[in-house]
Structure formats: C-alpha cells, structure tokens
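Heads up, one of the protein chains got dropped from this complex, but the rest are sitting where they should.
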Amino acid sequence: MVQILYCVSMTSDSSLPSNGRLGILMPGLGAVASTVIAGVMAARNGTVAPIGSISQMGRIQTDPGNLGSAKPLIKDFAPIAQLDDLVFGGWDPISANALEAAEVANVLTGPDLAAISAELEGVVAMDAVFDQKWVSRLEGVRVKDLPSKWDQALALMDDIERFRTEQECDRLVMVWCGSTEAYQEPSDVHMSLEAFEQGLKDNDDNIAPSQIYAYAALQSHVPYANGAPNLSVDVPAMIELANKLSVPICGKDFKTGQTLMKTLIAPGLKSRMLGLRGWYSTNILGNRDGQVLDAPENFKTKEASKLGVLGTIFEPENNPELYGNIDHVVRINYYPPRGDNKEGWDAIDIFGWLGYEMQIKVDFLCRDSILAAPLVLDLALFMDLAAQKGQSGIQDWLSFYFKAPQFRGDRVEHDLFVQERLLHDKLRELVAS
Amino acid sequence: MVQILYCVSMTSDSSLPSNGRLGILMPGLGAVASTVIAGVMAARNGTVAPIGSISQMGRIQTDPGNLGSAKPLIKDFAPIAQLDDLVFGGWDPISANALEAAEVANVLTGPDLAAISAELEGVVAMDAVFDQKWVSRLEGVRVKDLPSKWDQALALMDDIERFRTEQECDRLVMVWCGSTEAYQEPSDVHMSLEAFEQGLKDNDDNIAPSQIYAYAALQSHVPYANGAPNLSVDVPAMIELANKLSVPICGKDFKTGQTLMKTLIAPGLKSRMLGLRGWYSTNILGNRDGQVLDAPENFKTKEASKLGVLGTIFEPENNPELYGNIDHVVRINYYPPRGDNKEGWDAIDIFGWLGYEMQIKVDFLCRDSILAAPLVLDLALFMDLAAQKGQSGIQDWLSFYFKAPQFRGDRVEHDLFVQERLLHDKLRELVAS
Amino acid sequence: MVQILYCVSMTSDSSLPSNGRLGILMPGLGAVASTVIAGVMAARNGTVAPIGSISQMGRIQTDPGNLGSAKPLIKDFAPIAQLDDLVFGGWDPISANALEAAEVANVLTGPDLAAISAELEGVVAMDAVFDQKWVSRLEGVRVKDLPSKWDQALALMDDIERFRTEQECDRLVMVWCGSTEAYQEPSDVHMSLEAFEQGLKDNDDNIAPSQIYAYAALQSHVPYANGAPNLSVDVPAMIELANKLSVPICGKDFKTGQTLMKTLIAPGLKSRMLGLRGWYSTNILGNRDGQVLDAPENFKTKEASKLGVLGTIFEPENNPELYGNIDHVVRINYYPPRGDNKEGWDAIDIFGWLGYEMQIKVDFLCRDSILAAPLVLDLALFMDLAAQKGQSGIQDWLSFYFKAPQFRGDRVEHDLFVQERLLHDKLRELVAS
Partner (left out) sequence: MVQILYCVSMTSDSSLPSNGRLGILMPGLGAVASTVIAGVMAARNGTVAPIGSISQMGRIQTDPGNLGSAKPLIKDFAPIAQLDDLVFGGWDPISANALEAAEVANVLTGPDLAAISAELEGVVAMDAVFDQKWVSRLEGVRVKDLPSKWDQALALMDDIERFRTEQECDRLVMVWCGSTEAYQEPSDVHMSLEAFEQGLKDNDDNIAPSQIYAYAALQSHVPYANGAPNLSVDVPAMIELANKLSVPICGKDFKTGQTLMKTLIAPGLKSRMLGLRGWYSTNILGNRDGQVLDAPENFKTKEASKLGVLGTIFEPENNPELYGNIDHVVRINYYPPRGDNKEGWDAIDIFGWLGYEMQIKVDFLCRDSILAAPLVLDLALFMDLAAQKGQSGIQDWLSFYFKAPQFRGDRVEHDLFVQERLLHDKLRELVAS
C-alpha cells in the first residue's frame, strides 16, 4: 500500500459552516459503508489522505473562462461539512456493527483495520427493514419484526430521530449502501405519493425495502442518494415527495469500476469519430455483491443500469454509419477467489479509416469498496450542501457519480467529462448563491 | 472489414468555398500518405465513409452554451475544402508513386487497393531531400543529387511551384508524413531565420532534411503541419519565418494509438482523484516506422514526445500526494510479425481510498496508418481554412491531433477533451470571422 | 496471411496404402466442414501446407527410448490415406453445397475462396436429418421429410451407400461437424442397442438427430468421430453396436481454443506444484456456433464438456492443500462482431510459496474453424487407419483431439502431453502390427 501523509490545507473561508454535526446514515452497513468510515477516520487522524474524494482533494477553477484564475481545493471553496464534524450510523440485516462488517468484508488489511477497530465497533447497526424476496442470496438475522410496511417506515423514522438526538446531529443525509434488489418495473403503487402511502398500508408486494428507507428519509427531511441500481427515488411518488418537502434526491448506482472506464474511453473514441462495432464487458467479483448479483433477478437490475451508458455518449442518431449497429454485452459472474476485489475485462471492437477494424482490451483489477467509498463521502457532503442552499428534488449535477444518473428531463448525460463540468458549474453557482 | 455506405450530406452553405483546388503535399509518400490518398478516393467514390475524420464526420454544437442548439456536420458548418477539390503530391526517397508505396506498406487488403490502383499510380513521387545520417535504417534511392542544403531548399520550392501550376492548384498545404529523424536539441542555427539561412548555405550539420522542407513550404507561403516528433517548425527560426510571411504552422507527432488512449484515460483518473504510481507503456510495430525507431537516436526523439503527456494532465504541483511520484516508462520495439499493425500495451498502477492499489491493463491492437490517415486530411483542411482566414504562426487549436502539441506560450495542454474544446471554439470563431 | 509453400515429402514406404479412395462424410456442412475441404484442396495444389494437422506435418520418434532414433513424418511412418485420395461429402439443413457454406461462414478471405470455388461447389449437401427442438436457434430448410426416426436412419444409410458408389470410395469415415445439440442425460432408450432400435421405431423423444447419424454410420460399417459435445457414440447402445460390428468410434467435442490452452497450462502449473484457487474462462464468438450456444440448453451441453478438464489433471485427491478448493467457471457469450473468430479470456488464480497469490491472464484471439479443420482431417485419417488395422469400439488414443474424451474405463486423461504420448504409442503399435 502506498503511504501518503495527508497535509491538511490551510486556507479557510469565514463563510464555511464550521458549526454543526452532520450525520451520515447508511442502509447497508457492509463492505462499502465500513470502508467509508475507516477511511474518514484515517483521514481525520492524518494517516492517509481521502484519496478519490473530489470534495476533499479535488480543485476547481474559480473562473472557468480564465485558465489563469485561482484553483482552490473544493473543500476550501464550497461550504461543505468538515470531516471532523461527521457522525456515522446505519442499518444492517447481518452485521452487528461496522467493525464486524469490515472483518467480514475483508477489504482492509489487518493493520489498517486494527488502528481504528474501536471506533468502528462504536458504529452499531440498527435492525434493518429487510425481505429476502428482494435479495434471495442473503439471509437477514437482524431484522425489524414488523409485518406492516407502514409500521416499518414509521420505525425507520423513529430510528432517524433517535440517531439525530443521541448523536447531537444538526443535519442528516442518507446514502443507500445496501445490496442490489431484484429487478422491477415501476408499478401503479409508485405513480403518486398517495398511491405509495396506501401501498405501504396495504403491504403492497411491489414496494421494496429500499423504497421504505427512501420514504422514511424524505419524510424526515433527510436528503437521499441511491448507490444501487434498483428502483428507489427514481419513481414519481418519491420525486413528488422530495419536491413537496424540498428535499434533495439523487441516484443511481455508483459509477466505480468497469462503467467508470467505459464512460472514460467512449467519449474519447467518439471525439475521434472512430466507429464502434461492439463492446463486450465481463465482470468477476467475489464479495457479497457478487453473490447477490448471481441471482438472475438481481443481475437484471444491474445489467439495465450498465447497458444504458453507451447510447447517449455515441449519439447514434447523429452518426448512424459509426454507431448505428453496436453490440453491447455486459456480464457479471460470481467468482469467490476475487473476494472484494473486482475484475472487469472489456473487449472493444472499433473501426477506422476505410472501415479497417481494430481492438482494445481493458483489464481493470480494481477494488469494489475502495472505489465506492469516496463517492459515498462526496455525495453525503454535496447533498448536505444542496439542502443547506435550498435545493430540492433531483440533483442532476451529481450525475458524475452514477452509472444510471437521474436527470430532471429526458436528456441523460453519461460522458464523464461533461458530468464533471456540470458538477463544477453547480458548485460555483451554489457558492455564489 | 466493415462495409459502410457514405451518405453525402445535403446541407450546403453558400459561404462555402466550392471554387478552387487544394493541393496536399506530403514529404514521405509511404504507408500513411498512400492510405490517406486511398481513403479520400474511396470517400469520393462513395464506397466508404472517411471514418475517423473530424472534418468530414464530426459535428459541432453551434452554440456551446445551449445544448439544444443545432449540431451540424463540421464540413457543412465551416468553409473547408471539399474532397472533390483535393489533389495529392509528395516526395519519397524510396517509392516511385503512391501505388508502389501502398503495396510495400501492405496496409490495404487486395480488393481495397485494386479498386483505386490506377489513381494511386498517378500520384508520382518527386525525388526527395534525404540524408541517411538522420534515418540510419533507411536507404534512399530516389534522392536529389544536390550537395548544398541551400540548393536543396530551392529545388523543393521549384517542385512546389511546378506542382501548383501543373495541377492547377489554387492553394497548397504541406503535411510531413516522413519518418522520425534522429534526436537533436535545437542549436544556434535554429535560433533565428538569419542563422538558419546562413546554415543552409554553409551546409550546417544541424539542419535536418525535414527542416529544409519546412523552410521551402513557408517561403512558398504554404502552411506546414509536422506529423513526426523531430524538430521542424518548433524552432525559433521557423516560427519567425511563419510569422513574417503570415503562414500557419502546427505540430508535432500525430496522436494515434497508445498516446491517444493515454490522453483519454489520464484525464478520467484525474477527474476522480485516483492516485497514479506508475504507467508502463510498450509498443510493438513491424512497419518502416518500427524499423526506423529501432535505432536508438530515432527512438529518443519519439520517446521524448511520448513521455511528455502525463505531466500537464495530472498537475502534480496541485496534488503531490497523488501525482508527485509517477514512474512513467515508454518503450518501442521493432517486431516484424506485426506489420503495419501496431500493438500498444499499457500497465497502469493507480491507488485509491486508504492508499489501496489497483491496476489497469490496456492492450490496443491498432493500425498505424489507418489511425494517422484521417488526421492528415483534417490537418490539411483546417490549416488551409486557417490560412484563408488570415491566421498565421502557431495554430495551437490543432493540439487535438498531436502527441507533443506546439503552443504559443508556456502552457501546453494534453487533455484530449480540453483540446477538443479548443478546436471547436476556434472553428466557431473562424466561421464567425 | 502467412504464405507457405508446402514441400511434399520424398520418403515413401512401399507398405503405404496408395490404393483406394477414402470418403469423408460430414453431417453439418458449415464453417468447419467447408474449411476442411478448402484446406485439403489448397494442400493438394501445393499452395499452403496443411498446418495444424499432426497426420500431415507431425513427426514421430520411431524408438521412444532412444532420442537419437529416426523421427519421420507421421504420414510417411503410418499407412494413412493420402490427401489425393480423399473425397468429401455431407449433409446440411441450410447450405446447398460447400461453397455456399463457406461464403456464409466467412472464414476464408476472398482470394483463398475464389481459387477453389468450383471444387467447393461440387461438394453438394445431402438433405439433413434435423429437428429444431434440439437446436432452437437454427431453422432447417433442406431437411428430409420423413416423420419416423427409423425411416430417417434408413434414408441416411441409403445416402451413405449412394455416396460410396457414386464417388467410387473404397472406404468411408464419418466426422460430426454439426451444431451442438441441447443438453440431455442418457435415458433408457440409450441403454442398449435393442432399446435404441425400438426407440427409433417408436420415434422416441430422447433420440437426437446426431444419434441417428451415428447409428446409420455404424450400421454401414463406417467409423464415427463426434466433434460436438452432445450425447452421441458415448452411450451404451452405440458402444454395443460399435463393438458388435467392429467399427471404431471416438469423441467428443473438438479441443480447439480455450480448452486447448487450458490443458496446456494446467499440467505445467501442476508440474511445479503451484496451487490453484480458481479459473475463470469466458468465450466470445459470433458465428453459427455462438448463436446456437446462446440457447441455455445447448450451452449446458458445452459447459459440461468444458468444465470436466481440470479435475483429472490436478488430481485434488493427491494434493488437497493445492487443488482441493478450485472455483472453475466457464462462460460462453454470443457476440456478433467476432464473426467466426473466437476470443477466449482466462483469469487464473494461483498461489505459491508461503501461500502468496499470483494471477495469470490469457487472451486467445483464435479462429474456430481454422483450429478445428485439421482435427477433422486427422481424425478421419486415423479412424480409417484404425479400421483397416482391425481396431473396434472406443479409440481412446485419439483423446488428444477432444475436450471430453471418451475412454474405455473409468480413468479419463486430459493432460495434452499424456494424450500426445498415447497417440504416438498407438501409432507405433498399429504400424508394427
């Protein structure tokens, strides 16, 4: 492992909110969540910088039209919460606390874990709302014993308020870090807030656990970000609620390994007007996520999320000769030897001048939770900033972080570099506001 | 090979210069040049679209601030020359004409070549200015028998004028498609136009053939683009001459295979604040280019060009913890089985959250001339446009096409996506002017 | 393509059977079969050597105990049929003749095909016994219109005799080159010759088309080799028939791309006592074979064949610490851009001294029919040799060619190098007999 001393930056603007504790609530206190907590603790201690976090290590051009203008760290530019002010909480159907989760996940090597084990143990998991129907490969043992979905929602709201009080939080934000649920299309119960609330009371089969969390969060005025590909805040009922109560929402599906590479490479091929004949992607992973996705109904959810990215980047309608006939195949396989590490292999078939074919192969030996953790931190801090600045509803400027980003209108942007520009533009706007 | 019918676009703006023939002169009538010609002929015949050419197939947002604004083809937006108006010429120390060059290069498969062999044969190579001292692995046989460099320059200027007259060209542009010359640092003779002209007369050892071509082009008011990494129009003497006579220049080293991928991927890693520990690149190629670069003095020229790209993208000064200690290694090996195909293999070592390491491997099975050919076409058309619009000196908006782009000031931009923006911005500016 | 002049060997032993024509009958006159024919014709013409054929280009140590002993070509050592004496025939539900098959398969580039198109066109396909129930992705159009399986078998026997007479063949051999049929376990109807014949008459659902071909071949005293993974001559009924009539049989599933590499690498890892934790294999292919295997029931047949190879090589019972816990995953995906080319990517996870982990990745960019074609030729010639030498029943010495080799007893050998030894030993034995 690379040893990096984290130099705390000196700059400090009086407008930054030095006051107030921010609670980050994570449904799913597993590999990702425990890694988030471990990394924030290490960064606080100054042992390792929060690598991969844009909010902490990224810079922003203050005047995008002037390349010579100042380029401060984003954390010094925008009034986001400070790492020292963060408090963590969550729910989990399996692990009792973040330490146990980290030990099972086996993401962190021994010494990294040992240094912060006491702090991790202190993050105790609340009993989860969980239903194996949606995640057939997991068995929940620490689950709320409440048959009614309405009662489950109320219990989550109680949990939220108890956490707020006990941890003396000024503000809260929720980031879904749980497993991918089985595939579903939106149904009637998702079409309006009224239908959804009736559905909760009627124990409607189409309401998945993650939706109950989202509902509880929004009702508690807590911004909600969805890190998994399942339906959650991207249904009319939730958008209605978010707008009604002026709470920010965003999603979905953290853009980490293979899809990150894809949205990197695709814009480059497009910029050079190289044709694309096919893109085959296979993923092997051995953690709980891999196990969950080994079930066809859960894989389908993920597949839909991963397949969508190429279309809007290549704009086949503008270049049918180049992008009108693309075979895009995505596969995920559970392969235990990989553990929490993930391997994504891509075979990309392009063609150029005179129609001649060429091939690109990309093998990404990555780490699932290590790539996801800084995204959770950034999303928590930026969603909190949005809430403080009075933003509500869909936050499409956070599309940078998602495989299947939720936008307000029809147009969806997948190009990583355009997404980055949207992020920077909005940060400048929020700071100026 | 992918069969693509090229639909000639219908739009036509009255401001487009439908009048006038443009001559494209290429020193080095080898694999790249013959492929350029073959592809343009195929596109003219409507058999295959000019894939990879931004000028022909790319689109441009007319109002960059408005994503809903029109997005016409660049060739319909900017008054660039039309394919039907192009005439090709060049010099070569080995091949007698473009057909012979294509046969030796073995880039095109039989039927592709057969269809246009007569036209290719008609592009006869003029005798070259050549000196084996600069390209030890090649033996020139069709070389001007003139001992004095000054006389060589005059002879090239005669060639240019003769070509202009015989081919009834209204305008000319020159694109260097020859081999990479041996490495050299700029010396006194390159420091001013006066010194350079004296050097030509004194047969100064430090003046390489490519510089004589560049001098002849500029003196003939012909814009000059340098596709190889050697010193050429990037020395004070040439910049002085270009500015004095108001001729556009640009370079250097076509950004085609591995470096193209590098400037694609690097900005993405940077945008996610993932640390970089090392980047190892090896290249295997089996064509004349590979043979030339097998000589250490020529490889050094190429290596310098390829090594420069990471620094400005990662801005280590802004993120020393992430990018302050990068091992960047580039190797090129001559490997005859590859032929004109090229294979670039990259091992990229990154690190993320908590310092954990990850690896990316990229294997690019590409084709040298196929990737370079559309760049030659674009550069010729855009340089001609620049000249018509009164631009002179260094054209840094064409950095998109080069591994080691020549900029006016200190700041060099390597990020492919920023370079693309510069290109579009300038095109809009030229059209509006 | 590599140009190779084929030097016909000079040696000639008077014991070689220069007399007599050998007919090679192939059910499935598609990509593989047409490539076999094309290659044999090219070798006959002396334009390209029969590369990949052990019978034609391989050598054999005459005295395995003496490394200094003679090492003649196998074709000069063993009395196998000569290429000039071969005649080709076959059945196909889709193509009318071998030329049409080759054109659809798109294995051969234009000039290779043009040179022998007349000869290929002369190999006319007989109407097939075909049932879409077993190959859901194909639609047969040139199919025998006979509802009874018994009648189908008789019709095939008629075809065989007509071919024998019309083509003046002295001997015949049949090699299954058709598609992989849907997965099935042996059922009662396969358990004895009597049951099978009754099943033919009863139109038993469990009898697949390939089994009818096998039955017809054996009843006609024609040796039968099975190149696909489905049940065929590896059921008790067929073994009984082969033994009863003294006809050689062998199978199954040509060992060509990924599995070939696997049975190469695995013995090496084993020889070094390196532990194996997992082996993930994915295959992408875009030809008719890929299309057929895209159906889960057909993939299952192939998967079973591909998964079996590691066990007997690693002998986990002898080294449980090293090989007792292997995750072996095999996937096949239909990916049209690949065409008849096939790509197999393997991720191999090993461990060594002190338990430290290492990884091997293998990417095999191969060609399905090109690898299979020489196996068909070898099997035809060696099966014919076996028949002439009075061998009958299962020919396990031909295991070298198969993914799931059929052996006489319980012990199955997958190690390519042991299989090669078995092949050579038997050849020496047959020659000495």
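Letters A, B and C name the chains as they come in the text, with residue numbers starting at 1 for each one.
We take it that a residue touches a chain if its C-beta (ideal position, glycine included) is under 8 Å from a C-beta of that chain, and two chains touch if they have at least 3 such contacts.
Values in this document were obtained by computation on a predicted structure and should not be read as measured data.
Visitor: For the chain not shown, which residue from C:274, C:307, C:412 or C:431 touches it across the whole complex?
Guide: C:274
Visitor: Check each of C:63, C:188 or C:357 against the chain that is not shown and name the one that touches it.
Guide: Of these options, the touching residue for the absent chain is C:357.
Visitor: Based on the whole complex, identify which of C:112, C:234 or C:396 touches the chain you can't see.
Guide: C:112
Visitor: Consider the whole complex, including the chain that is not shown, and state which of A:181, A:363 or A:384 touches that chain.
Guide: Per the contact definition at the top, the residue touching the missing chain is A:363.
Visitor: List the subunit B residues touching the unshown chain?
Guide: Touch with the absent chain occurs at residues 277-278, 280, 282, 284, 327, 329, 331, 333, 335-338, 343, 345, 347, 349, 359, 361, 363, 365.
Visitor: What is the set of subunit C residues that contact the non-displayed chain in the whole complex?
Guide: Listed in rising order, the touching residues are 1-7, 35, 38-39, 42, 48-54, 57-59, 67, 71, 108, 112, 260-261, 263-265, 267-268, 271-275, 277, 318-319, 321-322, 351-367, 369-371, 373-374, 400, 411, 416-417, 420.
Visitor: Extract the touching residues of subunit A with respect to the undisplayed chain.
Guide: 109-111, 361, 363
Here is the rule we go by: only the chains that are shown with their structure count from here on.
Visitor: State, to the nearest whole Å, the distance from the C-alpha centre of subunit B to the C-alpha centre of subunit C.
Guide: Inter-chain centre distance comes to 50 Å.
Visitor: Averaged over CA atoms, how far is the centre of subunit A from the centre of subunit B? Could you give it in whole Å?
Guide: Whole-Å distance between the two chain centres: 42.
Visitor: Any idea how many Å lie between the Cα centroids of subunit A and subunit C?
Guide: 50
Visitor: At least two other chains touched by the same residue of subunit B: list those residues.
Guide: 361, 363
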